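As you look at this complex, bear in mind that one protein chain is not there, while each of the others sits in place.
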Amino acid sequence: MNTAILQVRSLAAGYGKKQIVHGIDLALGRGEILLVLGHNGAGKTTLMRAIFGLLKPTAGEVTYEGKPIAGRSPGENVAEGIAFVPQGHGIFRTLTVRDNLELGGFIMDDKARLPQRMQTVFTLFPILGERQQQIGGTLSGGQQQMLAIGMALMHEPRVVILDEPSIGLAPNLVDRVMQSIAEINRSFGTSILMVEQNVHYSLPVANRVAVLKAGRKIYDGPPEQLQDDVELIKLF
Amino acid sequence: MEYALHVLVMVCIYGILATSFNLLVGFAGLFAMAQAAFYAFGAYATAILTVKLGLPFPIDLLIGVAVTAFIGALVAIPAIRISGTYLVVVTLALQVIVIAVATNWKSLTGGTDGIRGVPSLHMFGYSLNNPERFLPAAILALGVCFWIAWRLTNSPFGRALRAMRENESAVEAIGKDLLYMKVAVFAFSAGLAAVAGSLFARYLSYVGAESFGIDETIYMLAMVILGGTGNLWGSLIGAAVLVVLPELLKFVTLPTEIADKSHLIIYGVLLIAILRLRPQGLLGERSTTRHLPHVDGASSPGVPMPKPLPKGEVTLSGRDLNRRFGGIVAVAGFDIALKSGSITGLIGPNGAGKTTAFNLLTGFLSLDAGSIRFRGRDITGLKPHDIVRAGVARSFQDLRLFTKMTALENVMVALPGQTGDRVLNVFFRPIKIRREEHDNLVRARTVLDFVGLTHKAYETAENLSYAEEKLLVVARLLATGAEVLLFDEPLSGLDRSTLAEIFPVVRKLAENGKTICIIEHNLDVIKELCDVVYFLDEGHSMAIGTPDQLINDPALASRYFK
Partner (left out) sequence: MDLLAQLFVNGLINGSHYALLGAGFGLIFATTRIVHFAYGPIFTAAAYAAWLAANVLGLPIVAAMLFAALVAAALGTASYQYLYLPFELRQSSSHVALIASLGLFIVLENLIAIVFGTGGRVIDNYQYGIFLVGPVYFSSVQLGQVIAMIVLTASLGAYLARTRHGKAILATTDNPEMARIIGIDTVKVSRLVFAIGSALSAIPATLILLKDGATPSMGFFAVFIAFVAVIVGGVGSLRGAIAGGLALGMVESLGLWKIPTEWQSSIAFIVLFLVVLLRPQGLFGRAMS
């Protein structure tokens, strides 16, 4: 598919002997939100890390805008416009909100755009704007997650990969986060690849869904067919 | 000639030191930087007790060893709670104090002048006051110390020690007392170093602070690393090389000051070189199961097969379990009752508290409130190893196998009630231990047969395939003899065909009357194996029922994906 901005083919990855992902094909369309579901241990996080470069794939290829990127370092991927929001509110707990956001734009050549990018993040998450000098570790879980997403947006990425952004958050915050993700996709056309456990709030914002089980993809299609939880749980 | 003999005496003394250090660093994996301090205690004890108090041999030696061993044990106690870096800095501080005391407490240690005139040893009427005469005594001492270390490391205690080096929490989970092991190995290591110290004092007739600084500890460490951690013969070779090598430098005429320093530079360079080029040392660690005789397939008649237990009885129950971490409630009012002969599943969304529940039930985490009973006996608040011995054991999501040990050793170390786990027994009840070892070997083979890993018994755990590793985790847990087996994601990451092979193993365990509880995220596994399932969310059980009941419940499914 040449409209795919990120393409994964027959990707296999794991940790030493523990091969978790066995040959997965995935295509993230331009401007699309692709939701990846699956039980714990199904390989969702491993897949994301392998795509972004935190893990070297053992087989298969990843292309971004047609260019092969499998095995590249995270820094190289960030420079080209891919951002990663890891599981568990990945922020710098001892630094302020402002510092965290600045660091999100660390790789940018044109530092002059930083204030504008920051303002964009504050528009999206006003609470961060109100707490610019607050130390990251003292923010609530939800605020930390918003900060983590904000950090990823600082360098104007074309693709954002999110690993379980709703983990540990209360339902109303999950809704908030998902709406923000939908907003990012709408306003900036950012393509989103998102792993989630929380189906109720993520399914409505997804354009397409892939389901992983024991390291393989067992479903890839529109979200409508997975509206019934009892049907969905059978895929887990 | 006399000079060569002198070198040999020094090789013996350092052989003892390197062996003692290897026990700590190589076998137990405890990174302590105070070996020269223990060495100093032994030397000063002999010097002070003989010169100032006129005590005869072997009183000075025995007191020196006892005091040093005691101090070693004291150092071990905080080591139980603190990570590697803390141990390094605390033992380093001990080293510093010993140097300071040795240098400054003039009335006791003679300060920088040291203590002279330590009386020589006497044997058969001869005074051992030259290398030729002292050498036999030195060799004898080395032989005894080496034998002690050998017995210790080739015993069940030694096996548990090596396991502890690999993974402390896993060793607790198979019922070993960490504090006991650390105190024991520190005491032995320190005591043996003190023997070397006493020898040193008797040989040189002089003890001075300059011999016991940090350079000395690094020197001994270099011997251990060079020879190979975890290999006692390696320590001897390391000692021999590092004592003899600089002597070869004598052929190059250098002023004495520079000569000494050059020796030390060589040690440093060698140390770095070995780490880069051959980190396992000259002699790598050897597996002790090479000594064990190959047992044929049939079980020895001496070991009876365990009788199947009655089913349907409540074995492990947790009532009103509560635990929070700061502001986060992990488990709140959780009740669970596990029955013998049945496989219970624990499912729930992320953060529901499943692993926390396991940690609470097995003593790895303390309860804020609630109680745990096993067969009517209150086991709340017991330490993990006591709970395992009582009959409740757990496995870990991330395996935590003893990777450098063979599959057989992984199982053997988990066997309960080994007389050889206690160090005094190792030395005073060797025959009983040898008999038990044979029985243990047979029992271990039986367990491996049960899970289907017989053909890989002598394979190192790190060389097993992922599926085989998972089976070994089951085997190791089974070996503990615990009646209640708690498996944390035992089958994650396995493909369908491997799962189909492992299911019968788990079912057989239940058929034999064991109580099984499994945390799993792959619901196929839950459906296949579990008789009853607890749905956990927000720290307590939301529903209890059969897999079909729970999975087909729309409210629960909704909760699963909330």
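Letters A and B mark the chains as written, and numbering starts fresh at 1 in each.
Keep this in mind: a residue touches a chain if its C-beta (ideal position, glycine included) is under 8 Å from a C-beta of that chain, and two chains touch if they have at least 3 such contacts.
Model, not experiment: these values are computed from the prediction.
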Displayed chains in contact with the omitted chain are A, B
The one of B:Lys52, B:His122, B:Lys261 or B:Arg434 in touch with the missing chain is B:Lys261
The one of A:Gly14, A:Pro86 or A:Gly142 in touch with the missing chain is A:Pro86
Among the options B:Leu55, B:Met123, B:Ile218 or B:Leu282, the absent chain makes contact with B:Ile218
Given B:Val144, B:Leu275, B:Ile328 or B:Ala555, the correct residue touching the omitted chain is B:Leu275
Absent-chain interface residues of chain A come out as 52, 54, 73-75, 78-79, 84, 86, 90-95, 99, 102-104, 106-107, 151
Touch rule applied to chain B and the missing chain gives residues 31, 78, 81-86, 88-90, 92-94, 96-97, 100-101, 103-105, 213-215, 218, 221-222, 225, 257-258, 261-262, 264-265, 267-272, 275-276, 279
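The rule is short, and it goes like this: only the chains that are shown with their structure count from here on.
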Taking each chain's mean CA coordinate, chain A and chain B are separated, in whole Å, by 41
In the complex, the residues of chain B that touch chain A are 349-351, 464-466, 469, 489, 492-496, 521-523, 551-552, 554, 557-558, 560-562
Listed in rising order, chain A residues that touch chain B in their complex are 17-20, 22, 39-42, 164, 167-168, 171, 197-200, 213-215, 229-230, 232-234, 236
